[in-house]
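Left out: one protein chain. Kept in place: all the others.
Showing subunit A:
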């Protein structure tokens, strides 16, 4: 294999592939990226056995071929090369090294045979559809904060993507919860997704997915089977196993009968929560909300640290309500609301609250209260 490629193009392609590589792994080949050169194209493939990313870039291929080298090492080298440099990659079957040369710099990297590199088995996808990157980004970015880290409830360690009956017809829906808060985000159901099996997309896949979704208008090809899913752009293909488990029936925990409506400027609310939470104890981070007519008082009382209080002008017309929440949960939910005011729907101080953006029900959040 011998190819030439522009440093910037190479950096982007290697960078995207190498982030999948687990920093701590015991199988040497999994630390490597598989480089394949053929035609006018070079591809970089990396995997942790659960996720596989293949990144393609145009290159001048003098001699086709394939090898594997340390993903982190290659990325570090390319990152440190000067911008605009032309980089040459060439493997030497005699020494078993891959040479990386750019200008006066040259490196010789240890390789492992390409045959050892595990390539994820392909899957029969039962649903194939196309969705705008912007829509997918919204689905996952708005729900991922609620993903649980609790290992024994592994079926919560991801986002549940499925077809659901939304307020405005059938929807592609993402749900995540850790038991304390829940996010439910809908988008119009893309054609071809009707028969899709509901899948739990692992947290790491959700994070890796971001880099495919840079350009809101790009069409992303999505393929789903019971065990795997794939997101593809012309340059990148991300294939991931899904979490083998049953996502709980979340529909029953989304409160439908909450009638006490609070409307507040989301960013103003978030800043106020953040300020009063400064004195709260690290562990509980409890913030008390006292609601009266068009008035919201946020307060924290931490016996060992001190107390804080802040008053906000809000729209609220119901009876007085006192309710406590974990400040972190409030902040995370408020930060999802970016276009309009945040609307909270409460019932009583021991009941979960529902949060949404204005009257838009395509993204709703549920948060459990705390005793304060």
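Of note:
The rule we apply is simple: a residue touches a chain if its C-beta (ideal position, glycine included) is under 8 Å from a C-beta of that chain, and two chains touch if they have at least 3 such contacts; residues count from 1.
The rule we apply is simple: contacts and distances are computed from a predicted model.
Of the candidates "ABC transporter ATP-binding protein", "tRNA threonylcarbamoyl adenosine modification protein YeaZ", "DNA polymerase IV" or "Protein FixC", the chain left out of this view carries the UniProt protein name "DNA polymerase IV". Touch with the chain that is not drawn comes from one residue among A:148, A:187, A:233 or A:299, which is A:148.
When the full complex is taken into account, the listed residue touching the unshown chain is A:248, out of A:96, A:166 or A:248. Note on the undisplayed chain: of the listed residues A:127, A:156 or A:224, the one touching it is A:156. Against the chain not displayed here, subunit A makes contact via residues 148-154, 156, 177-182, 248-250, 252-253, 284, 350, 352, 366, 368-371.
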